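One structure follows; several queries about it will come next.
Only a single protein chain was left out; the remaining protein chains are all shown in position.
Let's turn to subunit A:
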């Protein structure tokens, strides 16, 4: 058992060290894996804000992941074909711009989905968020202007000022930096007055109401920030693969993001990061042996849920966490 702070730094440093080692050994595939893990981790950190802190079991976060991906894909498509969007806006592959669009689009999608879904709670909330995710999925499948079922290819990865994003180390570094910023943001939120209220509303909404704070508005605000973060992950994922398709909206993505959180530790800052790392490692190690590697993931998940309530983070660390 180690203090959670030490554990958090070890996870953060471990991922960075792994990437630097891969670079030193010239293993570019490992670097791509590390970037993939970092991006999944961002998506999980986003979900954790809603699920862990807010107690909102969203089974529809693929909607935001996909919205972020499509924002990048659509802007890239218009840039590639030199046809302005709506005949007005030039396409672009500049990451600062595409990320901003992804974040805003994700926040708006979360605002709409959240405003409608948060009228319900419990199992209904799970089902309605799942239903919204599926709506986005089928919409993308039928959206022939942007590839329909086939999705869109991005010929050249988006660019970032001062970096060569085609270099796997640079792209990893970018993803890792975004992950770090998102973690700092979530940590700031967790310690703020908003975090105090959000972690309280999960436990005792009636009490929060009687001190004059609206539980519904708190949850909606958390859901919007959560959706925006997951959309940013989707944007990076699109550039990682240089390909966007309706699969990004698939309910299995929602499930996987949820697995990152549960595996690593619900409401733990680094929980989703640990979960994403373990997920990508298992996928890589077991996926090569058998197509049915998900069975082993399932077994691990079952053990975690049954025996370690704080996920892997909870099993390995001590330190009473607040709320």
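Note that in this section a contact is a pair of C-beta atoms (placed from the backbone, for glycine too) under 8 Å apart; a residue touches a chain by one contact, two chains touch by 3 or more; residues count from 1.
Following the convention adopted for this analysis, contacts and distances are computed from a predicted model.
Missing chain, UniProt protein name, picked from "Carbon-monoxide dehydrogenase medium subunit", "LptB_2 protein", "Hydroxymethylglutaryl-CoA synthase" or "Fe-S cluster assembly ATP-binding protein": "LptB_2 protein".
Among A:189, A:286 or A:308, the one in contact with the hidden chain is A:189. Contact with the chain not shown here comes from a single listed residue; of A:218, A:231 or A:304, that residue is A:218. As for the chain not pictured, it touches subunit A at residues 188-189, 191-197, 199-200, 203-204, 206-214, 217-218, 221, 225, 320, 322-323.
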